[in-house]
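Taking it in order: structure first as C-alpha cells, then the write-up.
Omission of a single protein chain aside, the complex is shown with its protein chains in their original locations.
Now for subunit A:
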Amino acid sequence: MSTIDIAVVDYGMGNLRSVSKALEHVATTKNVVVTSKPEDVAKASRVVFPGQGAMPDCIRELDARGLRGAVLEAAQNKPFLGICIGLQMLFEQSEEGNAAGLGLFKGGVKRFAHADMVDSQGEKLKVPHMGWNQVYQCQHAEAKAHALWQGIEDGARFYYVHSYYVQPADESIIEGYSDYPKRFTCAIAKDNLFAVQFHPEKSANAGLQLLSNFVNWSPS
C-alpha cells in the first residue's frame, strides 16, 4: 500500500479540488489524497479537514461515511488543518440548523447578527461575509506568533465566504481574528491542530504560505 502524506477528508460536501490543487502546488513531492475512507485518514501523516455548505449536512454526511472517529483521532494526534466548516464542526453546537458539532472544543458557532451589520460610515454590511479581510495574529504571552503564521504579515488579507463564526469558550486557543464589523475568531490552535475560518486555498500568496507552513509543520 502506498503511503499518504496528506489526506484531504472528503465527506461529499463542496468542492475539494481547490484544496487539493493548492496543497499539490506547495508540496510537489508529497502524495496528496482526497479520500472518504476512515482508514486513509488514519494512516495519513497529515490531515486537512475542509468544508463547505451547511453544518448540519456536513455532520450528517461525515457520519454517513463513518469518518467521525478517524477525524477526531487525527485532530488529536497528527498535524491537522481545519478549513471553514472544518473549523466550525470542531465545536459543540452551531446556530445553523441547531446542529451538534464534534465537540472537540467548548463553545458555539454563531451567525453574524443582522442588527450589528453596519460599518463605521453607517453603510450596510452584507452576509455572507464574502471577500478579502485582514487577519490579525494573536501573540500569546509566552511565545511568538504560531508556526503557521510564519512568513505571513500580521494583518494580511485572506479570502472568506461564510455567515457563521466560532466562539471558543477557552480564549487561549485563539490564534487569529478579523473584524466584520465586530471582532470574531478566525483561527484556533491546540497542540497538533490548527483551524481557520478563511480559505487559504483561495487566498493567493498568503494562503499558499500558510498551506506550505502546514505541510512543513512539526508540532512540538
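In this section, a residue touches a chain if its C-beta (ideal position, glycine included) is under 8 Å from a C-beta of that chain, and two chains touch if they have at least 3 such contacts; residues count from 1.
Just so we're on the same page, contacts and distances are computed from a predicted model.
K.L.:
Pick from "Response regulator", "Chemotaxis protein CheW", "Imidazole glycerol phosphate synthase subunit HisF" or "TRAP transporter large permease protein" the UniProt protein name of the chain that isn't shown here.
P.N.:
Of "Response regulator", "Chemotaxis protein CheW", "Imidazole glycerol phosphate synthase subunit HisF" or "TRAP transporter large permease protein", the absent chain's UniProt record names it "Imidazole glycerol phosphate synthase subunit HisF".
K.L.:
Taking the entire complex into account, which one of A:His146, A:His162 or A:Lys190 touches the absent chain?
P.N.:
A:His162
K.L.:
Determine which one of A:Asp40, A:Glu175 or A:Glu201 touches the chain that has been left out.
P.N.:
Touches the omitted chain: A:Glu201.
K.L.:
Tell me where the left-out chain touches subunit A, residue by residue.
P.N.:
13-15, 17-18, 21-22, 24-25, 52-54, 114, 119, 123-134, 155, 157, 159-162, 178-181, 201-204, 207-208
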